[in-house]
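One protein chain omitted, others in place.
The block that comes next holds subunit A.
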Amino acid sequence: MSSAREEILGRIRSTQTGSAATVSVAPAPVTEPMETEAMLDLFVENMRDYRAIVREVSVDDIAAAVDAVLAEHGCHTVVVPPDLPPEVAPTSIETTVDDDLSATALDDIAAVVTTSSVGIAVTGTIVLDHCAGQARRALSLVPDVHICVVHADQVVTSVPEAITRLRASVEAGRPLTWISGPSATSDIELNRVEGVHGPRNLEVILVR
């Protein structure tokens, strides 16, 4: 008996005719990139539409903004990745630097601070590729407040532009997390409830 692999491939090949193999593919439509200021405004508007809290700050005020968010949520514990850029690190409370903490240990921490990789204006999405400053995936997942720093030059207009920027990360084998607002469900009579398993609070600090 042939293996499942050979049998399935054989079945597929038996369905192929010469004509079917040459399907001409209509090109994917291109979204014109927007002018920078308008694009950043749309990015902020769409993130807010999906209930993210967004603060816009200059590069010198990032740490202050992080501290303000922590104070607002009454957080006494915060975890950061070992390679978080110093200008992003909180200064008001003691931070735990991730040292392969267990999920249970992370569950006792109130907040996390990370950077990000790409922002998408038309959808209000932030993408993390989990390298430098973006932490391994569990960090931005288990604590209930995710403070995410996005720089203006990371924001693109459309989904295909983001995909193009992210190819290198994927080829390097890095996982990606796309985040559009806090965790949400509409499973009960279609009532939207923010916050099920992921962080119930998404706090974005946009540096522009």
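We take it that a contact is a pair of C-beta atoms (placed from the backbone, for glycine too) under 8 Å apart; a residue touches a chain by one contact, two chains touch by 3 or more; residues count from 1.
Criterion: contacts and distances are computed from a predicted model.
Undergrad: Since a chain is absent, check the UniProt entry for it and pick the matching name: "Carbohydrate ABC transporter permease", "L-lactate dehydrogenase complex protein LldF", "Cobalamin biosynthesis protein CobW" or "NADH-quinone oxidoreductase subunit F".
TA: "L-lactate dehydrogenase complex protein LldF"
Undergrad: Who touches the missing chain here, A:Val155, A:Ile179 or A:Val204?
TA: Of the listed residues, the one touching the omitted chain is A:Ile179.
Undergrad: Of A:Ala89, A:Val122 or A:Ala152, which one is in contact with the hidden chain?
TA: Of the candidates A:Ala89, A:Val122 or A:Ala152, A:Val122 is in touch with the missing chain.
Undergrad: In the whole complex, what residues of subunit A lie against the chain that is missing from view?
TA: Per the touch rule, subunit A residues meeting the hidden chain are 3-5, 7-17, 20-29, 31, 46, 50, 100, 103-104, 107, 120, 122-125, 130, 136-138, 141, 158-160, 162-164, 166-167, 170-171, 173-191, 193, 195-199.
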